[in-house]
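Heads up, one of the protein chains got dropped from this complex, but the rest are sitting where they should.
Presenting chain A:
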Amino acid sequence: MEERLYRSASGAPIALRPRQHSASCRELAVRCPRLQLRSLSAVTSAVWLAAYGLFVLSENSMVLSAAIFITLIGLIIYLHFVKIDQESLLVIGSLGIQVTSSYASGKESTTFIEMGQVKDVVINEAIHMQKVIYYLCILLQDPGDPQGVSDIVPLFQSSKPRLDCLIEVYKSCQEILEQRKTAPQPSGIK
């Protein structure tokens, strides 16, 4: 239940909070770095200085009101659509895996993947910009081919934890996924 501090791929501090609700249900939440006040102030000052410069050149006060408007709208759009506050993974043994991203404005976007579609949860390597990073992903089963993978769903894309954090999440998930492998096959009650 306690929070553990890690670092993201770009060096920002993130926190992992694992919770165990029951024997087959675990929730792993990664909290992303918050919006920094200094970056917000820097952007706002830059926009307003530019607007003031335009105002001095054009003598039109609409420029200033437009700048305020743009700043407000831009901030709202950023908080509601771009800035992710927390990403969490809820693994329920016999049900499925649920991936939730909560944005800074409180909006939550959720995806639930049924256990029948989940083949495995693995850590992959990727080349991202100039770095090689590790990321956790869910492999989806291809219905036609038992060995095939139809799709992959990458997790924690916004917080991008480093390998140590990913290993812990991976171990947690695998403990629960193993339970479904050891359980006997379902009977044919239809």
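Convention: a contact is a pair of C-beta atoms (placed from the backbone, for glycine too) under 8 Å apart; a residue touches a chain by one contact, two chains touch by 3 or more; residues count from 1.
The rule we apply is simple: contacts and distances are computed from a predicted model.
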item	value
Among "Phosphatidylinositol glycan anchor biosynthesis class Q", "Basic helix-loop-helix (BHLH) DNA-binding family protein", "Translation initiation factor eIF2B subunit delta" or "histidine kinase", the UniProt name of the subunit that does not appear here	"Phosphatidylinositol glycan anchor biosynthesis class Q"
Option from A:Ser41, A:Asn60 or A:Ser94 whose C-beta touches the chain left out	A:Ser94
Which residue of A:Ser10, A:Ser58 or A:Thr110 touches the chain not shown here	A:Thr110
Among A:Arg4, A:His21, A:Arg34 or A:Lys131, residue touching the chain not depicted	A:His21
Where the unshown chain meets chain A, residue by residue	21-25, 27, 90, 92-95, 98, 100, 110-112, 114-117, 143-144, 179-181, 183-187, 189-190
